[in-house]
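Yeah, one chain of the complex is gone here, protein chain that is, but the others are all in their spots.
This part shows chain A:
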Amino acid sequence: MSTDQVRVVVTGLGATTPLGGDVASTWSALLAGRSGVRTLTEDWVDSVPVKFAAVAAVDPTEVLPRPEARRLDRAEQLALVAAREAWAHAGIEKVDPERLGVVVGSGIGGITTILSAYDTFKEKGWQRLSPFTVPMLMPNGPAGWIGIEIGARAGVHATVSACATGAESIGYAIEMIRSGRADVVVAGGTEAAIHPLNIGSFAAMRAMSTRNDDPQGASRPWDKGRDGFVLGEGAGIVVLESEEHARARGATIYAVAAGVGYSADAHHIAQPEPTGAGVMLAMRRALANAGLTGEDVKHVNAHATSTPAGDVVETVAIKEVIGGHPLVTATKSMTGHLLGGAGGIESVFTVLALHERTAPGTINVDDLDDGIEVDLVLGAPRELPGGRIAAINNSFGFGGHDVAVAFTTV
């Protein structure tokens, strides 16, 4: 576990998810094995074949002041709530603004703003559009607002790689610090896409579970009966910092953000490559980038979305690159799939798993699929071993993006 690069550490965590409005409530619900999925009651639900989703447990408009909330898209609201928690958690009192950055993306951007603004435009004309329509719909909006709030001038970026976005953002932030461009970077992902057009469109791909009679059992990664992902919303944000900067201010360090591996499938715009070659390459690169061996990795927060095609091949890739020994978990079984927010919250979970030496479980696996040869955490959480250990968060996205982020204990 050695590398001569600048060490990047995690000093702050923030999240607002279908399981809770902050990190503590989300994590305790996750360890308790609770599902954040619920039946939708909106009028439009009759127009789509999927009648449930993992809605944010705490509505961001209840947390944010009304004048602020009305000029933010919901994805921006969720990102700001999580970023404020992470920033407060890190407790940074003083940082050179030119050494402070933001990398926060979303998969789709301000989609609900786009659609409601178009309704306003058609019904009432352009004069009635909010002057904040553009900053609400642009996918870099969440990053921009967070950057303004904390005064980040080293660079504010928004990566976009569908469901790999949150992990890619964290990887980019690690590289920003390593390359010497920043000392502190706020990074993660956000998404707010629970809208009938999105549900209809994902359903048109046959990508979503339609288990309407059992919403809380619908997200069931690795179970033979899985029939698609469950749409979720929320945001997960981490504060990354050079170890030198963190030590100098006496910060609490929760984990080391040890490295990142990227690859691309170059195969199909939406289907996973069937041999897992791209996923293997991303994990191999993450290990190399972090100076780790497969033996060091004791836990993997898998991408595992509960779609028939992707779940098993990811475990094959884990076995090939890391081995059969790590405790592999699919937290999407409880949170649903937050798309661009997934890599954000799952990196938060991976950091907490290392910090608390506890791998969260996977719910709803009643009939394990064939061909899985890794140690899955099914049901209750399991303890991780002592000593210096590593964990990986995998995130993959439509477009063929594969990202693996490696963390280690301090």
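Methods note: a contact is a pair of C-beta atoms (placed from the backbone, for glycine too) under 8 Å apart; a residue touches a chain by one contact, two chains touch by 3 or more; residues count from 1.
Quick note on the criterion: contacts and distances are computed from a predicted model.
> Considering the UniProt annotation of the chain absent from this complex, which name among "NADH-quinone oxidoreductase subunit I", "Acyl carrier protein", "ABC transporter permease" or "Cytochrome c oxidase subunit 1" applies?
So the chain that does not appear here would be "Acyl carrier protein", according to UniProt.
> Touching the hidden chain in the complete assembly: which of A:E68, A:E98 or A:E149 does that?
A:E68
> Can you name the residues of chain A that touch the chain not displayed here?
Output for chain A: 65-68, 70, 127-128, 130-132.
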